[in-house]
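Heads up, one of the protein chains got dropped from this complex, but the rest are sitting where they should.
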Amino acid sequence: MSQPLLHIDDLYVHFNTSDGVVQAINGASLTLNPGEIVGLVGESGSGKSVTAMSILGLVPKPPAIYPKGRILWKGIDLLTTPDRELREIRGGEISMIFQDPMTSLNPVYTIGHQISEMIRVHSRISAKTAKLRSIEMLDLVGMPNPAQRIDDYPHQFSGGMRQRAMIAMALSCSPELLIADEPTTALDVTIQAQILEILEKSARELNVSVLLITHDLGVVAGICDRVAVMYGGRIVEEAPVDDLFERPLMPYTWGLMRSIPQMDKVSTKRLYTIPGSPPVMSRPPKGCAFAPRCEFVIDRCHTEVPQLIEYAPHRMVRCHRVSEPDFIAVLA
Amino acid sequence: MSEFEQIPQSLSYWQDVRARFFANKISILGLVMLVLLIFIGIIGPFISGWKYDELGPDILSAPFQKGHWFGTDDLGRDLFTRVTYGIRLSLTVAIIVTIISVFVGVTLGGLAGYFGGWIDTLISRFIDTWQVIPFVLIGFAIITVFGSSFWVIVAALVFTGWYSTTRLFRASVMQVKSLEYVEAARATGATTKRIILRHIGPNAIPPIIVVLAFSVAGAILSESVYAFLGVGFREPTPSLGVMISGSRNFLTEKPFVFFIPGSVLVLLTLSIVLIGDGLRDALDPKLRGVK
Partner (left out) sequence: MSEPLLKVVNLEKKFPIQRGFLKRTVGQIHAVDGVSFEIGHGETLGLVGESGCGKSTTARLILRLLDPTSGEIFFNGKEIHTLSRQEIRKERKDMQIVFQDPYASLNPRMTIRQIVAEPLIVHGLANDDADPAVDEMIELCGLSREFGNRYPHEFSGGQRQRVGIARALITRPKLVVLDEPVSALDVSVQAQILNLLDDLREKFDFSYLFVAHDLSVVSHISTRVAVMYLGKIVEIGSREEIFDNPHHPYTKALISAVPLANPKQERIRKTTRIVLTGDVPSPANPPSGCRFRTRCWKAQEVCATSEPALLKIGNSYVACHFPEM
């Protein structure tokens, strides 16, 4: 394939807090190609949002520090890009939607005004054209009566409608990458289904890459091409979606998939459980972040951080034991 | 289980509060200042060798002359003695006012917050109405009629102070009451008394402790302001407000007559505010475990 759109290269993000240094990201690497929908899954605190915010330069510094790593956007390192240029990329080439649309919509302006503004910041067109385009965008995301609703204020919309408006706004400047941080976590399942459908449809239609952040394996299974799993501030596994679900290679991914109850496989059997709880990032484990909870742990895991290796074509795994000849059979 | 190993050693809530309060240098400074001022207030009159209303021959004499450490005022009275009495008086008034306000606040605010409904509506609307009454004007009237005795001043300060403590305690109780662990206690079958004593009280009172400190500081300041406006203590009562107010005629020639009681007033309120500030941080459960 040609040059990747986005390449996160061995990123570290730490926060200086009164509780000590929170090592939120500890060497994360991820690549996104044009037109791809990539899922980033992980539990709360694993570093998904910090990764996303770092791409856009939205992490407050201080308390954040970037000890190491690069975020290459079409070859340019965003971490060293001046703020002024970053602002142009943000909302233009890369846009973002958040879990709670209310926090990113301004309550004192109409939806139409906000979308038009967004369009006009990034391209020189008349207010009238911008308005027409806003209506078009709202129509694309399935907003009923877009020509009228455009004059409504955010509080007049329901949660699902607000999230649609956010998607419309995010897509209005024809971005090349859309980062969606838990876009449906605050919504009910039936509304989630609507939003995911619209997100996928509009992204594919406009050929926008999507980085979809979620903690729900079901959500990534439905619409992603590729999935990266995050644990303790690192990507621990990355694979095409079918491969990952069929054959997880990292013990955490493997355990997680077996521990979630599945509606289609109703059984009263006990669920597999991963003991303990996710690491506290101000005191992360020395070696593999999963070592304190891993049932396959060996001595080496406690002292040495495993590298993210290409186990098979397109299959990245971070575990000391994958290279053992019969280990994969154990996970099957 | 390895995950437990990460957990720091457990401190009880109050142990933790104490540790965090004493780790805060600024609030310790406030505490030291206050203790010193109280100490001076207590022993001052015994060591100065003057009475507070004793008229001396040296009028407006500068500090450290003729046996007057802080100098004398326009009637030749020893300023040091008067200031030490002022500290006593200000603190006494402020503490009594605060105790009464807190008592009223905890009772009314607690009732309004815990029971809600019409009781709350009644109390809240009463406060709204009360607030718009111009008490400084009424104070003039009262003092004209009853004179400016100690208890009249206390009453005047309580009149203008009770409702903010009531408001605060109401909000605090309401907030705690709506928390899930209070509902959880109800669900276990706990009695109302137990819920109030074990669950709401201990969690609603800490914010009040902070208010208490600020309310003492507020009352000290109000006393001075009232004296200045002529609705507080009057000569020859040695209140800080009376002294500051009396100094205005020779502020330019003899500024120390103003600055000495003025600085004591500032130090006194500042020390209490610093303590209150340290308490607020120490009592905040969100900051628990934070060094």
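The chains carry the letters A and B, assigned in the order they are written, with residues numbered from 1 in each.
We adopt the following convention: a residue touches a chain if its C-beta (ideal position, glycine included) is under 8 Å from a C-beta of that chain, and two chains touch if they have at least 3 such contacts.
Everything numeric here is computed off the predicted structure, so don't read it as measured data.
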Which residue, A:Ala221, A:Val297 or A:Ile328, contacts the hidden chain when the whole complex is considered?
A:Ala221
For the chain not shown, which residue from A:Leu11, A:Val241, A:Cys288 or A:Cys301 touches it across the whole complex?
A:Val241
What residues on subunit B make contact with the chain left out of this view?
1, 3-4, 7-8, 10, 12-13, 121, 125, 179-181, 183-191, 194, 198-199, 202-203, 285, 288-289
At which residues does subunit A meet the chain that is not included here?
43-44, 158-161, 188-194, 196-197, 215-219, 221-222, 241-242, 245, 252, 255-257, 259-264, 266-268, 270-275, 277-278, 293
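The working rule: only the chains that are shown with their structure count from here on.
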Can you work out the whole-Å distance between the CA centroids of subunit A and subunit B?
52
